[in-house]
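Every protein chain except one is present and positioned as in the full complex.
Let's look at chain A:
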């Protein structure tokens, strides 16, 4: 770990001011950032601890939910309204990491955790465009079983590891930001950048911009949602593929559907093509499979991860079927 200075923010203004110095980073639960600092991948000059900021989970009059960025993952997963109205979110959080890590991890920190790739983590022994732009990517031609099948570039094939963010992507969550230049709101899926030629730049955030809260829009009460994670062991493993989805039926027709995939791309992957095909269509297996296939038509698998295409298709189909049959 590289030496750094440490400051604790009392409020949002305080945090943004403290982060104005060169090389400052916001610190949430530290479950990802501190790991990366230990590996010397992250070398912030200053850490601004923002865990003292809002942890409130507020139900608003319009039916939406406002979650303070410092709320712990466990608190969100345990919240009655989250469990009742957004099972996809509660289940996604509980399928990630371990109890201890979820107790530490904050919502803001979870959103900003970095993509995972063994070559990214190997500071001494591997080339990585994310660590050193322009160096090359050892994963493209290397061990890439866990890597992206959608939206990757020759510069980076890493995947975003968050479970929670897959649910948030499916829920059309919006992040509330505060920075030296004022505040703004951004749909979560637009917060992330695709790797393209600059995989080192992962988000649309300005250096001093801070996630202060998260908004989850209201959804009709009869909406069903769930999260399914497929992985190499029963717990404490990143998703090979995960699916977060919500479904609203009118009779046997699909009134609304939202689907996001995890483990397949540089960011939580909103399955817009599938959704488009499904809206207004009959809720049956054949349709679900057809839509899943259409979403994955753009997949470009690597040497070791071709199975993810089939796996994502199967899992999407099964999740939609379970939602339609109300057994999820």
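By our rule, contacts are C-beta pairs under 8 Å (C-beta built on N, C-alpha and C of every residue); 3 or more make two chains touch, one makes a residue touch a chain; residues count from 1.
By definition in this document, contacts and distances are computed from a predicted model.
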item: Options "Peptidase M16", "Xanthine dehydrogenase YagR molybdenum-binding subunit", "NAD(P)H-dependent oxidoreductase subunit E" or "PadR family transcriptional regulator": UniProt name of the undisplayed chain; value: "Xanthine dehydrogenase YagR molybdenum-binding subunit"
item: Option touching the unshown chain, where A:86, A:119, A:269 or A:288 are the choices; value: A:119
item: Among A:237, A:255 or A:281, the residue in touch with the chain that has been omitted; value: A:237
item: Residue of A:11, A:58 or A:310 in touch with the missing chain, whole complex considered; value: A:310
item: Chain A, residues in touch with the chain not shown (by the definition above); value: 1-3, 38, 40, 118-119, 121-126, 138, 141-143, 145, 230-237, 240, 307, 310-311, 314-315, 318
